[in-house]
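Just below is one structure, and these are the notes that go with it.
On to chain A.
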Amino acid sequence: MSTDVNVKMDAIPGLDPNAMPLQVKDLHVEFRTRNGIAHAVNGVSFDLQPGETRAILGESGCGKSVTAQAIMGILDTPPGFVTGGEILYRGVDLLKLPEAQRRKVRANKIAMIFQDALSALNPVFTVGFQLGELFRKHRGMSRKDAKARSIELLDLVKIPAARQRVNEYPHQFSGGMRQRVMIAMALALDPEVLIADEPTTALDVTVQAQIMALLAELQRERNMSLVLITHDMGVVADVADRISVMYAGRVIEEAPVNDIYASPAHPYTKGLLESIPRLDLKGQELSAIKGLPPVLTNIPRGCAFNPRCRYAQDVCRHDPPVPLYQVSSARTAACHFWKEVKGDE
Partner candidate 1 sequence: MGRYVIRRLLQFIPTVLGTMFLLHYITSLAIQFSGNPVRAIFGDRTPPPALLAAVTERLGYGDPCLDQKGNPCFGLFLDRMQKIFSLNPDFGVNLRLRPVTELVSDALPYTLKLLVIAILFQSIVGIAAGVWAGLRSGSFADNLVKISTVFLISVPIFVLGLVVREFVGVKFGNVLRGQEWIPEVISRGVFSPGFKPDYPLASLIIPGMVLGAVSLATTARLTRTSIMENLRADYVRTARAKGLANKRVIGVHTLRNSLIPVITFIGVDIGSSMAGAVVTETIFNVPGIGRLVTLAARTGESSVVIGVVTMLVLVVLIANLLVDILYAVLDPRIRYE
Partner candidate 2 sequence: MRGKFLKVAVAATATTMLATACSGGGNDSSDDAAGQAGGELRIYNAEPAFLLPSAGDDEPSLYVIRQLYSQLVKYNAETGAPENDLAESIESTDQKLWTIKVKSGYTFDNGEPVNADAFIRAWNFAAYSPNGQNNGYFMKKIAGFKDLQSTDPDGDGPKKAPEPKAKELSGLKKVDDLTFTVELDTPFSGFPTTIGYPGFSPMAKACVDDSEKCNETPIGNGRYKIEGSWQHNVGINLVRSDTYKGEPGKADKLTYRIFADVDAAYASFQSGELDVMYTLPPARYKEAKSQYGDRLFELAGDSLTYVGMPIYNDAFKKKEIRQALSLAIDRQSIIDAVFDGRQAPATGFIAPSFQGARENVCQYCKKDVEKAKALLAAAGGWPAGQKLTLWANAGAGHDQWLQAVGDQIKAALGIDYELKVNLQFAQYLETADAKKFTGPFRLGWGPDYPYLETFLAPLYSTGADSNNSTYANPEFDSLLTQGDGANSIDEAIPFYQKAEDLILEDLPVLPMWWRKEAAVYSENVDKFVWNKVSDADYGSISLKQN
């Protein structure tokens, strides 16, 4: 039963090959927990051009991973619920698709790699099985063909001795190799969009460099769009085209990469940049952001950042900076005082 899924995909009504591969509009996600409702994502919007790398930057708990899971449709429900917004793949709202069709989008069109490859790979199946499964279930290949393709894929991500290693289990691989397997798995069906959720956080710097180089190379070859989710400002500076900075479930600043590093327009972005020690500079005292990120069940009124903000005034405590301020043609920021922040530079 050799089903070509691509044929079925074209059957999705409203699919526009010229539309953007991914567009997220005003996404809302909440978690209904014992301690109340946690507003994990509160109106996130961004889009992605073909071949573009979009970085989503933020600290833990800011909602960046939840956004990624919502796009993939793999949120744990309950307790997580998408309560609003649209996720458009080539103009089709994935949230409105029936599950069976949506499933075909996953891995085929939009694939994801996870932070901790050790736990993201099933420990009880061989790497070959987990890779081959994609070909067998989505492409209807035989076990043998699927295995051959798996070996090719492992070669592609530069795993030495792929023919032997395809029969090994995840725990037999080193951290870097495991992440390569994850990448191979994500690329198996030639997706148009790859979402990488903290792909290198758990890795050593030298390995991180290898993986980022590999990702960049593969992206270039396939003209794939990449959503890179990370907290590492260094990695972002190296690879991203455009950046969305998230704080407390919102995008608080969005800009091309150079602009943000040169002149951040939101005090949070600015604080982050000032608080990280830099390899290339002998540091003076770091200027830390005071206070703590908000609790998602209890996000401050007004601008969520106001309790930690040195620019905060009364207006920040009452009115959230919505809609975003247009800083320049390609740039927005969610700060009433973006001009001051930017001008401070």
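To be clear about the criterion, a contact is a pair of C-beta atoms (placed from the backbone, for glycine too) under 8 Å apart; a residue touches a chain by one contact, two chains touch by 3 or more; residues count from 1.
The candidates came about this way: all candidates are chains of the complex that A comes from, given by their letters.
Predicted, not measured: the structure shown is a model, and the values here were computed from it.
Visitor: Thinking of the complex as a whole, which of 1 or 2 is in touch with chain A?
Guide: 1
Visitor: For chain A, which residues are in contact with candidate 1 within the complex?
Guide: 69, 72-74, 76, 99, 103-108, 111-112, 114, 116, 119-126, 133-134, 137-138, 169, 171-172, 185
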